[in-house]
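Note that one protein chain is taken out, while the other chains of the complex remain in position.
Showing chain A:
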Amino acid sequence: MVALTELTEMYADMVTARHYEERLQEEYLEGKQPAFDISAGPIPGELHLAAGHEAAGAGVCQHLRDDDTVTAPHRPHHVAIAKGVDLKRMTAEIFGRETGLGKGKGGHMHLFDPDVSFACSGIIAEGCPPAAGAGLAAKKRNTDSVAVAYLGEGAIDQGAFLESLNFAAVHDLPVVFVIEDNDWAISMPKERVTDLEDGSKRADGFDMPGRRVDVDDAVAVYDAAREAVGRARDQNGPTLLEIQVHRRMGHFMGDPESYRPEADQAAAAQRDSIERLADDLRAAGTDDAELEDLRAEAEARVEEAIEWAKDQPKPDPAAAHEDMWVNPPSGVTDSEPDFDLAGGED
C-alpha cells in the first residue's frame, strides 16, 4: 500500500511533467514551421521530450531527498521535476536565458541544480560514473545519502554503464541504476542491438540485484524503487532497475518517426501511466474534482514557469567568456615563498 499523500505527490509530478513537455513542444515548434528549421524559434537547439516516461521519474524520485544525487540523460525534464529542480530556472535555461540554471550556457541536456543534487548530460550513459562517484562520496563520508543514475535502454551496451555497474558492485556503493526502456534508441528497436529482452539482467554479471518493472505503472515503480533505494540507503550496495516506459513523442522534436510503425505509436499513446495512477487515486478515495484540481495546479505552475522564463533577459554576449573557472587563474593570489634552494638551478 502506498500512502495517499505519496500517490498524490507522484500524480502532481507526473501531470506537471506531461503538461510541461506538451507546452514545450508548442513553444519549440513556434517559429520552426512550416519547414522545420532547428535553428529558428524561441527555444534553441535540440529538444528531447519525455512524455510517456513520467512514472520512472516520479516512482523513483519519490524516495529521494535533496541530498541524494541524481544524474539523468538527454531526456531529463520528468526526472528533474520529480527531483524538485527549480522549474522556473530550468525553463529559463531551456529558453537560453541569463537567469537559467546554467546562465544559458548549458541548455536542456546540461541542467545542473546543486540545491537538489541534480545533473544531466547529453552523451549516452555518461552520467553513470559520476553517480557512482557520488555514491563513493556518501560511503566515504559514512552518510546515508544515495545516488541514482538514469539511462535509456539504448545505453545498456555502453562501456560507461557496464564499467559503472562493476565499480559500484565491487565497492558496494549506494547507487541505483535506472534503465528507462522506451523500446527505441532513436530509430533502433531494442531487439536489433541487444540479445536481451530484460536489460536488468545485465546486473547478473556483476552479482548485483536486477529487477524489471514490466508495466508503465508509477505504483509498481515506486515499490521496486523503495526496495532498491532502501538497500542503498542501508549500505547494502547497488541495484539495477529497468522500467518499461513509452515514448509518446519523437526522439527529438522534428523527428519524423518514419521508421516507427503506426501501431507502435498508437500503443504507446494508449498505455498511459498517468491515467493508471488516476485510477489508483480514485480507488483510494480521491474524486474527479480533486484530480482536476491537481491537474489545474500543475498546468498553472507550468504556465507560470514558461511565462517567467520568456520574460527573462537573454545573456549578454560578453558572458560567453565567464564561468570557465571557480577559481580563475588571475585569482590565484598565493605567491611562491622565497626559499634559498642551496644547490638549485636558480
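Quick note on the criterion: a contact is a pair of C-beta atoms (placed from the backbone, for glycine too) under 8 Å apart; a residue touches a chain by one contact, two chains touch by 3 or more; residues count from 1.
The criterion applied here is as follows: contacts and distances are computed from a predicted model.
Choosing from "Fe-S-cluster-containing hydrogenase components 1", "Acetolactate synthase small subunit", "Amino acid/amide ABC transporter membrane protein 1, HAAT family" or "Pyruvate dehydrogenase E1 component beta subunit", the protein name stored in UniProt for the chain missing from the display reads "Pyruvate dehydrogenase E1 component beta subunit". The missing chain, though absent from the display, is touched by one residue of A:Ile43, A:Val116, A:Ala147 or A:Val213; that residue is A:Ala147. Shown as candidates are A:Pro130, A:Pro189 or A:Pro209; the residue that touches the absent chain is A:Pro130. When you scan A:Leu49, A:Leu64, A:Leu101 or A:Ile156 for touch with the missing chain, the hit is A:Leu101. Across A:Gln25, A:Asn166 or A:Gln265, the single residue that touches the chain missing here is A:Asn166.
Interface with the hidden chain, as seen from chain A, comprises residues 69, 71, 100-106, 110, 112-114, 119, 121, 123, 126, 128-138, 140-141, 147, 159-160, 163-164, 166-167, 170, 322-327, 329, 332, 334-346.
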